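Data first, discussion second: the structure below is written as structure tokens.
All protein chains of the complex are present and in place, except for one that has been dropped.
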Amino acid sequence: MLQVKNIEKYYGNKNQVTKALDRVSFDVAAGEFIAIMGASGSGKTTLLNCISTIDTISAGSILLDGVDISGLSDRKLAKFRRERLGFVFQDFNLLDTLTIEENIGLTLSLNHQNPKNVQKQVEKIAHTLGITEILKKFPYQVSGGQKQRAACARAMVAKQSLLLADEPTGALDSKASKNLLEIMTQMNQKMKATILMVTHDAYSASYASRVLFLKDGRLFNELLKGTRPRPTFYHEILDVLAVLGGDISDVI
Amino acid sequence: MTFSEFFSDRLRYIIFQAVFVMISALFLLLTGTQTGIVLLLFLIWLLLFLLIQTMDFLRCRAKLLELASILDGLDKKYLFTECIPKGRTIYERKFTELFRQAGMSMIGAVSDAEAAKREYREYVESFVHEIKTPITAANLICRMTDADTRRKLMQELSQIEAQIERVLFYARAEHPEKDFLISQHSLSELVAQAISQHRTLLIQSNVRVETKDLEQMVFTDSKWTVFMLGQLLQNAARYRSTHPVICISARQLKGQVELTVKDNGIGIPSHELSRVFERGFTGSNGRALGGSTGIGLYLCRKISSLLEINLQINSTEDVGTSLTLTFWTRENLTKM
Partner (left out) sequence: MTLSKLSFRNAKRQTGDYLIYFTTIVLAAALLYAFNGLTFSSELLTLSKFMETLPMMIVFASIVVVCIFGWLVSYATGFMLSRRSRELGTYLLIGLEKKEVAHLFFLENLMVGGFAFLLGLLLGNFLYQVLRAILLALFSCPYHFTLAFSLKAAGLTFTYFTFIYLLALFKSRWHIHKMKIYDLIYFDRQNEHVIVKNSKSRQRLFTFSIILGIVGTILLLMENALIGILGAGCIILFLYIFFLTFASGVPAFFDRQPFRKYQKQNLLIYRTLTAKLGTMGIVMATIALLFTATLISQGTGLIFWGIFNARSADKYCFDLYADSERPEGIPSEYLDYIEQNISVEQSLLYCIYQRESNEFITYLQKNADYYPYNQKDMVIRYSDYQALRSIAGYPNVTLESGEYLIHCQRYLKNTLKNHQPVIHFGETTLSSAGIHTEPFMQNNYTTGNGHGFLLVVPDDAVSALAPHHFSYAANTTAPVTEEQYEALDTIRNRVCENIDELYDSLHTEANEKATVASMTAISIFPLYFLAFALTMTAATILTIQQLAECRHYQTQYKLLQKLGMDRREMAKTLRTQFSIYYTLPAVPPLFISIPFLLHTANATEPGIMVGAFSPAMIILNTLLLFFFIYAIYILMAYTTLKRNVLPENL
């Protein structure tokens, strides 16, 4: 459902030009759980931004659900985003003036859904993700893990096809991270959510069924979990990272 | 650009104008000018103002539409800066001049890249052409040696020939349309050609080849298809098990013929199966065995999609691998 074909991205700032992505190509099938790993500066956040239509690519094409998004107008892109994409960021990005329930319901409101049904739908997905108790609270009143779960709920409440996560466990402690990753696995398996996760953490990446490695803007390796258990996969990922020269492992 | 977009762009300017006019009108009224006169002035200003803004808007919109349509009509969109009009005002001209220079460097870069590629291909083609001579010579020299040496040398020479053929096809694979010749062929004939080309390799590897139901006619390019089949045979021979058997069979479907090349080799691990068609992918087997370039299946995939042949792969580790090619039996080839 996602096809990335030879995309390039240049960043220009007066006289400085950086090539953030260099002919990256890959496909994602529906229901896959993919992780993109790379050090900071490897271009993974740029890649995510380009896929999520927030940023435009300098060359190549991206097809989401068969639609080439590089040619769409801003209005259509916005529509696309709110109907098909869900986001989970590292620093939560919940609006701090809204309650948790309202943050989740915001997506539905943006999609001009019937206001009467919004609360019900929010409660339903909150129940699935186990955050019903905090619905009436404000973001600053709940823990990091709960905030991330709320963000996941927001990303899925409108039955979006693709969930994009940018370092979701970046600001969580290990227990909350594990919790979140298990929830994401649950979302992937039970709710058939397609998840694209960007991370620098091998542990998080091991939850995915497929890991793409980015270095200096290029895809230099890919690992498939297949039928192997997660710990084995985790070790294989570490091996790849070791090959990279240890600069990623330092970040961990 | 809609009128409201144009308006919101100019909002500050319009506000300033409107405010100034209102204040002036008020001032005139307060200092004794007759209401009628002030009203008249105001209406005249309003009329002129609206007129000028509307004209500006229409002109801006026409310009944007024109540029959009130029871009739409271009196939090589980077030639845009050469095709747009220079602009009437000095501001526009300076603007387009900067873009023209940027576009110029882009056009140069593209054309340099294409030229380099063309030169490279031509070099490869001439290389292939040249290398045929020494290989033929080597073949002839082989005849004069003893049987054992001859056999070993011919094996190696056939490897060299296979690689060179692959190089040529790779170089040509970007623009194969120039090389296509679609006609009706018999599958058994094509398979026989492929087997014969790689006879040495198959014998060396102790591979038994079985064929079944190959009396079908298909529409395709014989040279490229034979090349593909050859690649499949090479792979089956390379990644073989102890008693290697390759089974080539065909069956008829509606309007199509499905050809299956099945072996009982070492198979491909499940987590690598979807990646075998990637350029340069050698996988764990390729590493274990050595000598793999990772190009063969990539070329097959490329060629099969150009020939509109459906290429599928299936494999189980330690059991075997099977590839299916689905050909058209009728003139259903649209993209050609």
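Annotations
The letters A and B name the chains in turn, as written, and every chain counts its residues from 1.
Just so it is clear, a residue touches a chain if its C-beta (ideal position, glycine included) is under 8 Å from a C-beta of that chain, and two chains touch if they have at least 3 such contacts.
Predicted model only: the values in this text are computed from it and were never measured.
Listed by label, the shown chains that the missing chain touches in the whole complex are A, B. Only one of A:Q3, A:Q90 or A:Q119 touches the absent chain when the whole complex is considered: A:Q119. The residue from B:V19, B:A62, B:A113 or B:I141 that touches the chain not shown here is B:V19. Screening B:L11, B:I141 or B:L289 against the full complex identifies B:L11 as the residue touching the chain left out.
Only one residue in the set A:G43, A:G105, A:G145 or A:P168 touches the chain that does not appear here, and it is A:G105.
Check A:E8, A:D22, A:D55 or A:D216 against the missing chain and you find that the one touching it is A:D55. For chain A, the residues in touch with the chain missing from this view are 52, 54-56, 74-75, 78-83, 85, 87, 93, 95-98, 102, 105-110, 112-113, 115-116, 118-119, 138, 140, 154. Looking at chain B, the residues touching the absent chain are 8, 11-12, 15, 19, 22, 27, 30-32.
Please note the rule applied: only the chains that are shown with their structure count from here on.
Chain A and chain B have centres, each the mean of its CA atoms, that are 28 Å apart.
Residues 222-228 of chain A touch chain B in their complex. Taken together, the chain B residues at the contact with chain A in this complex read 269-272, 274-275.
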